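To start, the structure itself, in structure tokens.
All protein chains but one are shown at their positions in the complex.
Here the chain labels run A, B and C in written order, and each chain numbers its own residues starting at 1.
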Amino acid sequence: MRDIRLLPHMFIPGTLIGPFTQANPGLGGVCTFVGEVRYDEGVEALELTHYEPLTLPGMHELADRAFERFTLMGLLMVHRVGMMRPGEPIVCVSAAALHRRDAIDAVDFCMDHLKSAAWFWKREKRGDGWHWIEPRTQDHADLARWQA
Amino acid sequence: MRDIRLLPHMFIPGTLIGPFTQANPGLGGVCTFVGEVRYDEGVEALELTHYEPLTLPGMHELADRAFERFTLMGLLMVHRVGMMRPGEPIVCVSAAALHRRDAIDAVDFCMDHLKSAAWFWKREKRGDGWHWIEPRTQDHADLARWQA
Amino acid sequence: MVTVVFLGKLADLAGAPSLQLPAPLGWEGLKAALPPAVAEALADPRNRVAVNGALIADKPGLQAAAGDEIALLPPVSGG
Partner (left out) sequence: MVTVVFLGKLADLAGAPSLQLPAPLGWEGLKAALPPAVAEALADPRNRVAVNGALIADKPGLQAAAGDEIALLPPVSGG
């Protein structure tokens, strides 16, 4: 079960995760990460731009690599694009596997790559206008863990 | 938000995770692991025995250590006890944090400890009767990762 | 009386989940009152003993009074 999507509208993670879990009978474990737009001081909105011809194929390639690297039964990878408000879900990655190590590591792997190696450009709106967000040093360090 | 429970009856993870997420407003991410009883060839049922005076305090100590080790906003740790059928959820750990690394690592940490260092005794029923399950070598290796 | 609770495999060896023994009860008294296979298993340091929910470090130093609960705990099993 493989479900990779870009969503231009608000979503409720529970409505994706329930069916995803049901679609992988016989699994040993499911790990799920849901990221939400944080209530950072002064941030009114966040906009995530993508470039369709690269962004979705890039997510599919990332899923391919996750399936090669880990023993998975299923992978769900859903990313919001467009305008979001603090508190809204922005990303949901769920991995189903026979063993928990594969499920947890696959989610970790996908999240690190989505955060700093996927074709998204994020900017936030503050009182004085829009500001582009640079990846944090921590994000680059997280990504480097998988390159050994 | 801290919710540590032993459950003697079947539960639906979604009914725990939704309210848990709602109870931690301002979070950046939530990581959740749900383990289910696998459909292993010939296994008809699984029984998880605990010893109340040690098992629940042990889970609370584990939660204390997770809160010390990671920067968490909330932690949900629910474990089934009693008789289970293949396909039923057996454990659900969910961690909410400002940053994904803390949420994912806290779930990983708690699961490794619940699997091989918590006071549970697991046995499975096959055609020829009940068999106690020994921790896998992989479980000990997983646990050792946190002792550095 | 002292309640002795057997967990995991030790319940199989004991043939019952628990047992009532007269108080007071020390280590030698406990071993003498248990089925031989359980008494023997207690020598294995991986099998732990708790009194009223607290693990004891010194098994031969066990002292249980009336109303106490002794738990005999084999290594946890899961996976």
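The rule is simple: contacts are C-beta pairs under 8 Å (C-beta built on N, C-alpha and C of every residue); 3 or more make two chains touch, one makes a residue touch a chain.
All values derive from a computational prediction rather than experimental measurement.
In terms of the touch definition stated at the top, the absent chain reaches A within the entire complex. Contact with the undisplayed chain is limited, among A:E36, A:D102 or A:D139, to A:D139. Although one chain is not displayed, its contacts with subunit A can still be listed: residues 48-49, 51, 53-54, 57, 114-123, 132-136, 139.
We adopt the following convention: only the chains that are shown with their structure count from here on.
Centrality by C-alpha centroid: the chain sitting nearest the overall protein C-alpha mean is B. Averaging Cα coordinates per chain places subunit A and subunit B 23 Å apart.
Computed from the mean C-alpha positions, the centre of subunit A lies at a distance of 50 Å from the centre of subunit C. One finds 27 Å separating the Cα centroids of subunit B and subunit C. In subunit A, there is no position where the chain touches two or more neighbouring chains simultaneously.
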